[in-house]
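Removed from the display is one protein chain of the complex; every other protein chain stays in position.
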Amino acid sequence: MTRLVRRQGWVAGLLVLFVVLLVITRLIQPGYGSGDFGSLVRAVLPYAFAVAAQTIVVIAGGIDLSVGAMMALTSVTAASMMDGASEEYALFVVPFVLAMGLVLGAVNGMLIVVTRVPDIVVTLATLFVLQGAALLVLGAPGGAVAEWLRATIVGTVSIPGLPEISAWIPKALVLLVVCLCVIWIPLKRSKLGLSIYAIGSSELAAFRSGVPVARTKIIAYALSGLFAAMGGLALTMSTGIGAPIPGPYLLASVAAVVLGGVALGGGKGGLLGPIVAVFVLRLVRTDLTLLAIDPNVTAIIEGAIMVAVVMFGAFITMRGRQ
Amino acid sequence: MSTTAIQPVPFGRRLKRFMADRPLIPLIILLVILVVVLQILRPGIVNERWLANTVKFAIPLAILAGCQTMTMLTGGIDLSVGTVATMSAFIMATQVVNHDPAVAILIALVPAVLIGLVNGIGVGVFRVHPLIMTLGTSLIGTGCLQVYQRTVIASGAKIPPFLAWLGTGLTYGVPNALLLFVPIAVLIVFTLNRTGFGRLLYAVGDNEGAARLSGVRYWQVISALYVISSVLAGITGLLYIGLIKAPSLSLAEPLVLPSVAAAVIGGTSIFGGRGGYTGTIIGALILTVLTTLLTILHMPEGARRILFGLIVLFVTAAYLRIIEDR
């Protein structure tokens, strides 16, 4: 029991924080309802995938600076492919883009393994490369998206007989949960998942335990690329276009990973914490906007909160170590 | 079973070892190759004026890369340098309208010191990962600058003539910016090699626990380091605005990632404990020449970025092979 509390305490705390923030939101804006929650989830969607992409790499002991750029590239690729194409064509575009993310992520991993250059430098380099590629695909924001794809994240699921509850379950949330669970849960239970934690915890010990370190690392980056591609698609689905200049996804993903209790050294944490953390961060932004605060000041506050929370988290871990 | 005789060291390994002992040589060779390629592609471009221009544009990058070098030696990184440089440039340009330039510069450096201090305390005392800490403070800094911009929007901005002279001027064909850069470079090199503080940067980056057991107080070193890094970034901002002559809210932002790249290419280990500033200076020159090369090749922006990324990767990987020798 204590073991469970120790391991899940941080995530539980974050969930409580999220609920408290929802209550505060209701207090600020009594009319805040299921529709607003739906738009929050839609806004979170690309961030959540970016966070998932970052989380898996950080657990494997690395860091991926190219997450945002990867999202931009997959987003513009999807948008430009679907531009003027038939609705059915999107059925081909989606797996194509996902496969592209998987392959490019694997390339990231392979470069790290083969060149032995630190991951932070390799992914910095691929950040440039992917950004450049995104600009070549689409020089300015544009493109289009299939209607049925947009529809998958708009509105709520309908559970017969439970309209109140189902109103609070946006389709975007279902999509997010399904996409993450389909990959994460089997992974977490498999030996591959253990291996990812192992190489993040201690590469040397993992190697000596017979873990194929190089292969595991490449797979971790490939999965990261896959999540980033989902993020790119989500971006295109929610905006209807593709934008070649990535948003602040890198910073947000790293912050949420740290907030979510995943140690930047690797080997620790899970996916749930960072996902809850990214919801918390976006909800804070919503609240600040609802309070009619100047968007520039909002940016300052957001940054300050992020820094303060990260400092607090670091302080707690430091205390724990003593 | 015959015992293996001690074989003569093969030439390839001798070459590698030579380069490992003198890491600057391969960098200089690369720089020369780039210049030669430039000359071949556009015969006659490499002249005195081009040289002065290249040096002028390399200097701000080299100073910011100096910030990265020093922080990377301790296992850190300072991603707030772009914001700090932009802030000090913008604040100076707007304050100089109402104040004496010297006063304006002092005012402009205040936020630099503050951000450096926050970074230092966050990293040194609270032990936040430097990447996160400096990204966070740069976000806050940018926000503050936007709010500040609103308050001075009416008063306008100007650039003091001596900063323009320093940033763009030439004396006998030699950029005036060297007047600022040479002392700074000498100071950084001297600090890293011949002062107690420099030794501590290496020691802390190599093995923080060992440094602690030797009586080193981590937070002191790190706080001082990030303040120094920030002040250097602030000074760079002042120089850079003399060169660009157009204050904007994203003035020095494009220099941040190249500054990291310059330090990495220059052979400073991003994990700490290994590297130096002379390599970084050449790294900054290499990146500047590379940018020129890509510009005259009329590369579309996208292709330029791709090539830039590939070269960063290639150079680092090649460098690693030479250094490791195993």
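For reference, chains read A and B in written order, and residue numbers begin at 1 within each chain.
The definition used in the following text is that contacts are C-beta pairs under 8 Å (C-beta built on N, C-alpha and C of every residue); 3 or more make two chains touch, one makes a residue touch a chain.
By our rule, contacts and distances are computed from a predicted model.
Per the UniProt record, the absent chain's protein name among "Fe-S-cluster-containing dehydrogenase component", "Nitrate transporter", "Ribose transport system ATP-binding protein" or "Benzoyl-CoA-dihydrodiol lyase" is "Ribose transport system ATP-binding protein". Remark: the omitted chain is touched by one listed residue; of B:V113, B:V189, B:V216 or B:A303 this is B:V216. Residue-wise, the contact with the chain that is not shown comes from B:N207, picked out of B:Q146, B:T168 or B:N207. Of the listed positions A:S195, A:T236, A:S253 or A:T286, the one in contact with the omitted chain in the full complex is A:S195.
For chain B, the residues in touch with the chain missing from this view are 1, 3-4, 6, 9, 13, 17, 190, 194-197, 199-200, 202-203, 206-207, 209-217, 220, 224, 273-274, 325-326.
What chain A contributes to its contact with the hidden chain is residues 3, 191, 194-195, 197-198, 200-202, 204-212, 267-268, 322.
Convention: only the chains that are shown with their structure count from here on.
Listed in rising order, the residues of chain A touching chain B in the complex are 63, 111, 115-118, 120-122, 124-129, 131-137, 139, 251, 254-255, 258, 264, 294, 296-300, 302-304, 306-307, 310-312, 314-315, 317-318. By the touch criterion given at the top, residues 118, 122, 126-129, 131-133, 135-137, 139-140, 142-144, 146-147, 150, 257, 260-261, 264, 270-271, 300-310, 312-313, 316-317, 320, 324 of chain B touch chain A in their complex.
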